[in-house]
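Presented below is the structure to which this report refers.
Here's a slice of the assembly, chains where they normally sit.
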């Protein structure tokens, strides 16, 4: 065949050379909080701060122009998928949104997760995966050549949530070392509590765990925390800690984790953070919540400047922008 | 921590400074037709004309580059969501599409509308909301710091539909004052008829209302029209007005509004606009319809140049582009 002149010269293209391939994240999968240390967290939070500056000043940039993110949600999570989609878009990248959660046509026809992943990576440069089964993200990462980011695998891990939680503490209070952090609510099934607790054991903190008896932190995790020498206090009553804490991390009691609805009804409203309770808290402290909430925090608390949970949502955007840029070698 | 050089300099960024913050729309919510007057409608239609020129000449621009629109549809509406998505994309902006309508994961977990909105606004610069309940858009607007555009709240308002309807009359006939406009079909439940009628009372028009007895225009709206001094005529038969009208605005009898299906069956095909009927209409007049139609207009009428309903759809794109640009201060 006669060679003809190329019809286009890649107008508008941005180089795909990594600008920082030695950032410790380049082409890595993000599967678990256990893969982070204080050093790479400091790097990531530094990039996330830049992302916040970027969003506030100009909204978006072309850093990931030319990159496509497949957003694959086997179960719906509006908050998480929206956050990843906005993150990719604000970096100039494109998104394949597969967020229905209901009926993946290929899956309905019997396709395996590895085959679905190996298919989608042909179209994309990074895969964000939400799946109801523990270990699904690892399976996907093992077969994919592109980076896989775990956006939650059942009762397993949800590392980007833990990262944004820790980043929020850093941003709101200027440090992590030296703080007293209380986890409140469902500490037994609460995936976010477990992941954040693991990250916090790398810092010089004190931890309090406030829950009803049947929702106490699992023993193995408690032992892990103690083994690191972290001072720990357990109580049934948030009033026991409210005056001293720097961070009150409140969680929803998740109805879907209970098989016995009576047990759920007994504990669902065990804790309610109210303006009255907040009067007893320090002037400089924050209330966090991974959201959605269903009653654990009185909406009247929203007006309190210490209510950090919606700023926490925004931090999720910056952290995910930082992660996407980092795994693609652009930060 | 040692300060390191910024990793990127906001490549491809566009200024977020409003170019026209005094346009009367900047950072405003768009909730109801009652917030418009002849002056700001003239401004909006002027911008919409530019948008049409833009789409025809170059398809898209970078006016809203760096901005993200959350498109949140609690009930599905393919036409409206597609129109808003295309509008944002043709302005260079990005979209978070939440258009499933079925199962919002957070909502399923019990999250309130205010919390969902306060979450999504952390990711986005403008929120387009469709909700089955009257007043939902107002609730959202009250809590959101970003502008909220009502894309329909149940039997309440659907202001962008009314705007595109009025814009279509202006574009097709060059004016609104002096026209005779007939509304045909379901005038009782038809949200679009009510909203357009309200807008038209600001102009010097004559209005005819053509419907079966059980679908007549509600008395309070009729009184509101009469109080403005608008000449009104009511009839059961479209033949009574066809020879005189400048605009024939036809609507579908919406089965979903009837509890008595027998009543629906009796009126559903009460009116059919046919080529024969169109022979009696003026040479310069238009037939409009908010679509979808199910039989009120014979498809043979589509070839008639006076059939304006698909051009009306395109006008929806231009109006929504104009609104998005206006509320973000870019028009």
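When the chains are written out, they are named A and B in that same order, and each has its own residue count from 1.
Criterion: a contact is a pair of C-beta atoms (placed from the backbone, for glycine too) under 8 Å apart; a residue touches a chain by one contact, two chains touch by 3 or more.
None of the values given here were measured: they were computed from a predicted structure.
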(request) Fill in the total copies of the single sequence across the complete complex, 2 being in place. (result) 3
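Throughout what follows, only the chains that are shown with their structure count from here on.
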(message) Residue numbers of chain A touching chain B in their complex, please.
(response) 14, 19-20, 42, 46-47, 50, 54, 57-63, 65, 75-79, 82-83, 85-86, 89-90, 92, 97, 100-102, 252, 254-256, 291-294, 299, 310, 313-314, 316-317, 330-331
(message) Can you tell me which positions in chain B touch chain A when the two form their complex?
(response) 1, 4, 6-8, 10-16, 65-68, 70, 94-98, 100, 102-106, 109-112, 114-116, 118-120, 122-125
